Structures are given as structure tokens and as C-alpha cells.
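Written below as C-alpha cells is the structure these notes are about.
One chain of protein is taken out of this complex; the other chains stay put.
And then subunit A:
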């Protein structure tokens, strides 16, 4: 029996800066995971992935990442995506720097 499709977001790195980015429902790229579009339908997710992958002048390495629905939007379910969301542990760089 195939595994049930779990919620996902589309993520990549920005072409110019390299920052971790996510696709919103409005077809914008955001640096904030909370603003990312949550994809709950597998066929729709595949279509959105194909569309996003064609935007190679904006994004690099587009893929679907697992998330869970949280109170404030999508939340990572794996520590790698959590680190991608926050930035490195050793300095307040990346996303943490922007928040400061």
C-alpha cells in the first residue's frame, strides 16, 4: 500500500544570495517558512514542483520538504529543515541575523 502523502512545502536556494527560500501561494519566493504554501495534495504538489523547477533564473535546487501544520504556518518535521530555516548554530548569521 503506498504511503499517505504528508504535507510539504517547496523550498530551494536563491540564485543570487544562496539563501534558503520557500514558495508562497502567490508564486513569490519568501525567506520565511511561516509564509510558505502548504501542499497537501500530491498531484498539486508535483505540479507546483514542476512549475517552480522551471524558475531556474531565480532558484537553485528546488525540492519538496516535509512539514507539519503548526499554529503559525508550516513547521519542519526534520532537523535538517529546521536548521535550514534558522541558520547555523555557531553564529547569529543567516535567518537569525535578519531577525536581529
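As a convention for this text, a contact is a pair of C-beta atoms (placed from the backbone, for glycine too) under 8 Å apart; a residue touches a chain by one contact, two chains touch by 3 or more; residues count from 1.
Throughout what follows, contacts and distances are computed from a predicted model.
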Omitted chain per UniProt, picking from "Lactate utilization protein B", "DNA helicase", "Nitrite/sulfite reductase" or "Aldehyde dehydrogenase family protein", is "Nitrite/sulfite reductase"
Name, in rising order, the residues on subunit A that touch the hidden chain in the full complex.
-> 13, 15-20, 56-57, 60-61, 77-80, 83-84, 87-91, 93-95
